[in-house]
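My structure is below; once you've seen it, I'll send some questions.
In this view, the complex is presented without one of its protein chains, the others remaining in place.
Then we have subunit A:
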Amino acid sequence: MNAPAVEVTETAHRRSGGRLGRKAMRGAPIASFPALIRQIPAYQMVPDEAVELIHQESLLILEEVGCEFRDDEAIALWKAAGADVSETRVRIDRALLMELVSKVPPEFTLNARNPERTVRVGGKNSIFVPMYGAPYVRDLDNNRRYGSLADLNNFHKLAYMAPALHSSSSVICEPMEIAVPKRHLHIIHSALKHSDKPFMGIVTSKERAEDTMAMAGIVFGEEFVRDNPVLVSITNCNSPLVWDATMLDAMKVYARSNQPLILAPFALCGASTSASAVGAVAQVNAEALAGVAFTQLLRPGSPQIYGQFMVTVDMKTGAPMGGTPEAAQMMYLMGALARKYRLPWRTSGFHVGSKLNDAQAGYEANMLMHAAILAGANYIWHSAGWLEAGLTCGYSKFATDCEQLVGWYKYAGGLPFDDFKEAMAAIREVGPQGHFLGTQHTLEHFESAFFMPSIMDFNSFEQWKAEGAKDHDTRGREKARNMLADYEEPKLDEGIAEGLKDLIARREEKLPDTIS
C-alpha cells in the first residue's frame, strides 16, 4: 500500500570521482581472467561400466586392427618399444599402451610471454582458445571474403582484449595474400606481436614447426623453450586409424621440446567413423591414445592433451555439422575417459555450421559449449569466431563468443556463498512487497552478481527501435569494431621485436615464393 516508488537504504558514503571516476572504473579493460578453475562437478552421462566397455573396445582395436604410423622413424621407435609392427601398421598391446599413456602429466603450465597470462591446463584448470584455420572471414561490413593479414592481426587483437580467452591461437584466419612458404612466419609473428597470451604452433611441415620454435626461442629464450611449454599444436589423426607423415614430423619437433600436442582426432562421424556415437568414441579414443603413447616415445613425461573433436556428418551433403546432440553426448564420454586416464583433454565448443551469426549459430554453439563445460574439458578450443564448419571466421561471431565465454567462465566457476549472509539480511530488510534495486546489498553486488552481456539486447522495444532495430549479427560487428578502436598493443621488448623481424627476413630470403 505505502511502498515508496524507489527505496534507497542507507548506502556507503564515499566519493568515487563522479562521472569521470565512474567511467574510468567501468571502462577499465580487464586484459585477462586467470585460467578457469572449475568449481562444478563434471557430469558423467553413462555409468562407469559403459566407460570401461568403451575403453576395452579401444584397446582391442589397437591390439587387433592396429593403427598406421606412416613414417620410418615413427615405425623404428615403435619397433624398439616392442610393438607388433608390420610395414606401417602398428599393433600395440594394452600393457605397453597404458604404460606410455601413464607417463603424461595430468596438468601442466603453459607459459605466456607476459607471466600474468601464464595458465595451468589439466585437472580442474580449463582454458578457452579462439578458432583456427579459416580460409574465409565474414568481415566488419558483413562480406564473406578470403582472410588477409590485416584480418589476422585484428583477430589477434580481439583475442588479446577478450578477458575469457586464454590464448591467441595462431592462424585464426588465413592471411591469403602471403605466399604459402612464408605465411607461417607472419602468422606466428602476428600472434606474438598483438597479444601476450599463449599461442599455437604451425604443423603443416617439419620446417615450419622448426621456424615456429625458433620464433618462440627469440621471445622466451632458446634454453627455456627446450623444456617449458609455451605453445600448443594440433596434430590430427586421419581417421580411421592413420597418423600421417606430416603430422608425425610436427609431433617430433614439438614433443621433443616438451611442447604439448593436441591428440584429439577430428572425426566426421558417419564418414570417418561408424554411424554410432559410442562406436565413434571407441575408435577416436583408440586413435587419441595411440597418438598420446607415441609422443611418450619421443619424450617420456612430455605434457600432452588428449581428446576429441567429433562432429556428425550431414548425410544430405557429406559436410560436417555443428551443434548436434550426439556431438554433445560424445563429449561426455570422452571426458569420462580422460578422467579415467588422468589426462588433460581438449574438446571444441562454439563450433557451428551456420553461415551467419544467427539463431542457428546461437543454438548450435550453446548445445556444444554447455556440454564442453559440464564434461569438464581443459582445453576448449574453437571457442571464438567459428562459422561454416571452420571455413569462416566471423567478426560478429568472434565478439559474441568472447562475451558469452565470460558467462561460461562464471557458470563453471561455481556458485559463491560468500555473501549469502548479506543476501539473507537484505531479504529481512526489504520484507514482503518491496524491491531490492536500491538496497546496499544490491549496490555492492549488482555489477558482479549477474552476467551483463553488452551485445545481447534487453531494452524496451521502443528503445531498440530508436537505436536502429539492429539484429544480433549487426550488434556483434559493432562490438568488434569498437573493441578494435580501443586496442592498445601490449609491450614487447625492443630487442625481441627486432630479433623476430630479423629471423623473418632471413627465412624469407631462403624460402621460395611458390610451392612446388
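Rule of thumb we're sticking to: contacts are C-beta pairs under 8 Å (C-beta built on N, C-alpha and C of every residue); 3 or more make two chains touch, one makes a residue touch a chain; residues count from 1.
In this text, contacts and distances are computed from a predicted model.
*Asks:* Leaving aside the chains you can see, what is the UniProt protein name of the one that's missing? Options: "Cobalamin-binding protein", "succinate dehydrogenase", "Transport permease protein" or "Acetyl-coenzyme A carboxylase carboxyl transferase subunit alpha".
*Replies:* Protein name of the absent chain (UniProt record): "Cobalamin-binding protein".
*Asks:* Of the listed residues A:Glu107, A:Glu207 or A:Asp244, which contacts the missing chain in the full complex?
*Replies:* The missing chain is touched by A:Asp244.
*Asks:* Could you tell me which of A:Met315, A:Ala359 or A:Met452 touches the chain that is not displayed?
*Replies:* A:Met315
*Asks:* Looking beyond the chains shown, say which of A:Ser32, A:Ser190, A:Gln259 or A:Ser272 touches the absent one.
*Replies:* Checking each option in A:Ser32, A:Ser190, A:Gln259 or A:Ser272, the one touching the absent chain turns out to be A:Ser272.
*Asks:* Need a quick check: the contact residues on subunit A for the chain that isn't drawn.
*Replies:* 135-136, 174, 176, 180, 183, 204, 238, 244, 246, 268, 271-272, 313, 315-318, 391, 514-516
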